[in-house]
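Complex shown without one protein chain; remaining protein chains in place.
Order of writing sets the chain letters: A and B. Residues in each chain are counted from 1.
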Amino acid sequence: MSGRTRLTGRLPDTVTAWLARGVIVFLYVPIVVVVVLSFNDSDVTYRWAGFSTRWYGVLAQDTDLLSALRVSAEVGVVSATLATAGGLLAAMGMGRLGPRGRALFSGSLFLPLVIPEIVLGVALLSVFGTLKASLGLTTLVLGHLVVTLPYAALIVLGAHRALDPALEEAATDLGCGGWQRFRLVTVPLLKQALLASWLLCFTISFGNIVMSTFTSGVGTTTLPLRVYSLLKTGLTPEINALGTLLVLFTFVIILGAGLRQMRRVLVGDGTD
Amino acid sequence: MTVTAAPPAPVPVPPAARTGRARHRAVTFALLAPAGLTVLALVLVPLVLVVRNSFALPDAYGGIEGGFTFANYTELFDPVYLKVFGYSLGMAALNTAVCLLLGYLVSYYLAGRSPQRQGLLLLLIIVPFWTDFLVRTFAWINLLSPGGPVNGLTDALGITHGPAQWIPSQGASFVGLVYAFLPTAIFPIYATLRGVDPSLGEAARDLGCGWWRVHTRVLLPLVRPGLLAAALLTFIPTLGVFVIPVLLGGGKNQLVGNLIVTLYTEFRNQPMGAAASVVLLVLMIASVAVLGTAARRLRRRTS
């Protein structure tokens, strides 16, 4: 009996595992194209004209594209950090509210999710206009904060709710003050969720077009805005070279970290 | 910026209980302030502006002239616009269903790996999204073009014969949508699934539950909050998407997002754009409410 269920349990699991791997491969299909086309010797992305690395040279000289990259990275880091911090604080604060207050507050936190970005963008632009705030890095970050905060709240809130409240209570009983409890119990327990939130927020900010269109100002053209304007004049493999470098860079770091982990496991000071 | 919360105010000497409560309230307020103020200033205030504008008359240049009218709404009930709303809702629902299914599969797979692997895989899933969205979309265009790699593969397999016209099409547009929203669906599902004790599934299995029952009876109810979050994060933004239908779908079938962009920019009719946004907003809140009650009812039944 139990042997039979084991078998029926294992086969679908194998199938789901392969499907899941298939999905991850699906995510990488266009990335492979980007990498291959970055070595294209042609002036246009869609026709292969032999192997060349010249676009990497072009990229190194392209101050416009690199400054757009810098703007995107800066805005991504700042807004992801602010959104995750705001989400964490809100999650902790909401645990102290009554059920009605909690529902109201979470409702308003998630509100930006149900408003089309273009509407928020136009509306924000007119608010900035009324305030005579000059458009630039600050307005751009604020715009991205609006977009990313609900995602951060969603992830951190979910994880915080799943926390065993007994843990925090135990910490209090053991004489931990608010700050100590926060530093020694809450944050370590939520680390994974905070990381997930930060990464997601950074990614969302990094790829945002609509909000950036309305909140960017003098000299704060983000990478997606720059690429969008290049669509008209024709994309060159230079864009693919940039994409390749970004992905390669992340991989090197992941592999570096991964290798260290593996060694730790082999040496045996890890528990699993 | 908004993270400058006031420290809890020192209270003189009143009874300890009251000090505690005041302190408690101050800390709660300080914790909620950054996110709360952000939402108030950057979402609620602009939103009030949008609602107000949806009842305004446009001036000759598409700006807001003021005044009060329902015309912007009555115009939206034209079958032409209703069709756009209907198509968008259908497309969003389909995209949500596919993303939830795939997201659940991937999360289940992830949660079964060792902690080290999980972290790496999580990053692996997000790395593709560090390449610019438009660059990735263009990669899809290259992939799906007649004579492109996918076409070559299907030719070799005998599925197609010669150049296939896959792009632009609704299918290509749909692939683009799934591709764009999959990670946002994976994240919340994975986050809740991770919190589920893996021994629960094994226990159910040992008690004789088949694979299907382990999932539908044990795991799915437990990850429902994650699934709900994923559904929200996919369904709603899909309605606002406008670049994908243009680049991959040939701009022939509009989503509400395209409609609103057109109203705001090309038509220079801000009041009507605002009205369309308000209608969309009401639709969204209604679907959230429906999802919410459905979830609550389900929970009551299972518990």
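FYI, a residue touches a chain if its C-beta (ideal position, glycine included) is under 8 Å from a C-beta of that chain, and two chains touch if they have at least 3 such contacts.
The rule is simple: contacts and distances are computed from a predicted model.
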{"item": "Chain excluded from display, named as in UniProt, from \"RNA polymerase sigma factor, sigma-70 family\", \"Methyltransferase type 12\", \"Heme lyase CcmF/NrfE family subunit\" or \"Spermidine/putrescine ABC transporter substrate-binding protein\"", "value": "\"Spermidine/putrescine ABC transporter substrate-binding protein\""}
{"item": "Chains in view touching the one left out", "value": "A, B"}
{"item": "Options A:10, A:54, A:70 or A:183, residue touching the unrepresented chain", "value": "A:70"}
{"item": "Options B:20, B:115 or B:208, residue touching the unrepresented chain", "value": "B:115"}
{"item": "Residues in chain A touching the chain absent from view", "value": "43-47, 60, 62-64, 66-67, 69-70, 73-74, 76-77, 122, 125-126, 128-129, 132-136, 188, 191-192, 195, 198-199, 202, 213-214, 216-221, 226, 228-235, 246, 249-250, 253-254, 256-257, 260-261, 264, 270-272"}
{"item": "Touching residues on chain B - with respect to the absent chain", "value": "60-61, 63, 78, 80-81, 83-84, 115-116, 118-119, 123, 138, 141, 145-146, 165, 167-168, 246-247, 249-252, 254, 258, 262, 264-269"}
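The rule is short, and it goes like this: only the chains that are shown with their structure count from here on.
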{"item": "Distance between chain centroids, defined by C-alpha means - chain A, chain B (Å)", "value": "14"}
{"item": "Of all residues in chain A, those that touch chain B in their complex", "value": "1-2, 5-6, 8-9, 11-13, 16-17, 19-21, 23-24, 26-31, 33-34, 37, 45-46, 82, 85-87, 89-90, 92-94, 96-97, 105, 108-120, 122-124, 126-127, 138, 142-143, 145-146, 149, 151, 153-155, 158-159, 161-162, 178, 192-193, 196, 199-200, 203, 206-207, 209-210, 223-224, 227-228, 231, 235, 239-240, 242-243, 246-247, 250-251, 254, 258, 261-262, 265, 272"}
{"item": "Contact footprint of chain A on chain B as seen in their complex", "value": "1-3, 5, 24, 27-32, 34-36, 38-40, 42-47, 49-50, 102, 105-106, 108-110, 112, 114-116, 120-143, 145, 149, 179, 182-184, 187-188, 190-192, 194-195, 205-206, 208-212, 214, 225-226, 229, 232-233, 236-237, 239-240, 242-243, 256-257, 260-261, 264, 270, 273-274, 277, 280-281, 284-285, 288"}
